[in-house]
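To keep things clear, I will list the structure first and then write my remarks on it.
Every protein chain except one is present and positioned as in the full complex.
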Amino acid sequence: MSLYLLCMVLFAIGLYCLLVKKNLVKKIIGLVITEYAINLFFILLGYRTGGEAPILSKDVVVTNFVDPLPQALILTSIVIGLGIMALMVAIAMRIYEKYKTFDINEIRRLKG
Amino acid sequence: MIELHVILILMIFAAVVAMEIEDLLSSIIALGAVGIGLTLEFLLLRAPDLAITQLVVEMLSLIILIRATVSVGTHYKKIKTHLGYFIFAVIFVAVFLWFSYQAIRQLPPFGSPIMKMGSQYLAEGVKKTGATNMVSAIILDFRGYDTLGEVTILFASVIGVLAVLRKTGKKS
Partner (left out) sequence: MREAGMSLIVKRITKITVSLIFLFGVYIVLHGHLTPGGGFAGGVIIALSFIHLVLAFGKEVALKRLSESAVSIIESLGGLMFWGIALLGLTAGAYLLNTLPKGQPFDLFSSGIIILCNIAIFLKVGAGLFSIFIAMAILRIPEVDNKENR
């Protein structure tokens, strides 16, 4: 229970960084922290106390497994997060090349 | 499960460092520390597939972020934020934390999940697919349509990056 709350605190730190900071790279870092917190929350939901990893082996018979379904969904989500971050960084590099700064107040002022 | 709490508190500390420090290179390295802590958490929660994938994806993200920022200079002058933004953000985050506490109270306690579909996948996975790694059997056989969607998203992101960075800058 306290683990879930600490996860939500990590999500809130990422959200605060996304809202308040004025540098584009800091906003990207905030979004990545948010995404890590949500991935951790899903895997915490599927853990069973005393369970083993969901991989069968030849000579050891195990009866107590953790839930494999959240793990399959989050595996997809980790790779999608990489694709999102690559596109954000490419756009940030283009903005720097055009406006010569990462500060969003300056970018809002010089248009075109 | 005291080690899960300890690593999570270290991750929160590293996230606060990544947020507040002024030098861009240092904050990217602190983000790397958060990612490695997440890999350790996945190992302790018995998910080895995810730990391998998170570790290599973290390395690639750090390389891409450092490529974008170190070459443009990491010094950055401190920018003043208005007080209004700050108060609005704090109130928003506090309301979000209160609502999430009310929602978390309804979940089943930690360590005893309701495995309605998971137990069926584990019981007949080997007979129906022939694979012994259950997570691979789920993502490629039982839920293969989701993997097709994810391959499409990666393809769209690669096309997007190549289209944004199309005209190369001043060639030397």
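Think of it as A and B in the order they're written, each chain with its own count starting at 1.
Just so it is clear, a contact is a pair of C-beta atoms (placed from the backbone, for glycine too) under 8 Å apart; a residue touches a chain by one contact, two chains touch by 3 or more.
Since we're looking at a predicted model, the values are computed, not measured.
A.B. asks: What is the set of chain B residues that contact the non-displayed chain in the whole complex?
C.D. replies: Within chain B, the residues that touch the unshown chain are 48-49, 51-53, 56-57, 59-60, 63-64, 67-68, 71-73, 126, 128-133, 135-137, 139-141, 144-145, 147-148, 151, 154-155, 158, 161-162, 165, 168-172.
A.B. asks: On chain A, what residues meet the omitted chain?
C.D. replies: 53, 55-56, 58, 75, 79, 82, 86, 89-90, 93, 96-97, 100
As a working rule, only the chains that are shown with their structure count from here on.
A.B. asks: Nearest whole angstrom, what separates the Cα centre of chain A from the Cα centre of chain B?
C.D. replies: 3
A.B. asks: If we count contacts the way the header does, which residues on chain A are in touch with chain B in the complex?
C.D. replies: Against chain B, the touching part of chain A is residues 1-10, 12-17, 19-23, 25-26, 28-30, 32-33, 36, 39-40, 43-49, 51-57, 65-69, 71-76, 78-87, 89-94, 96-97, 102-103, 105.
A.B. asks: For the complex, give me every residue of chain B touching chain A.
C.D. replies: 1, 4-5, 8-9, 11-12, 15-16, 18-19, 24, 27-28, 31, 34-35, 38, 41-42, 45-50, 53-54, 57, 60-61, 64-65, 68-69, 72, 76, 79, 81, 85-86, 88-90, 92-93, 96-97, 100-101, 104, 107, 109-113, 115, 117-118, 121-122, 126, 132-135, 138-139, 143, 146-147, 150, 153-154, 157-158, 160-161, 164-165, 169
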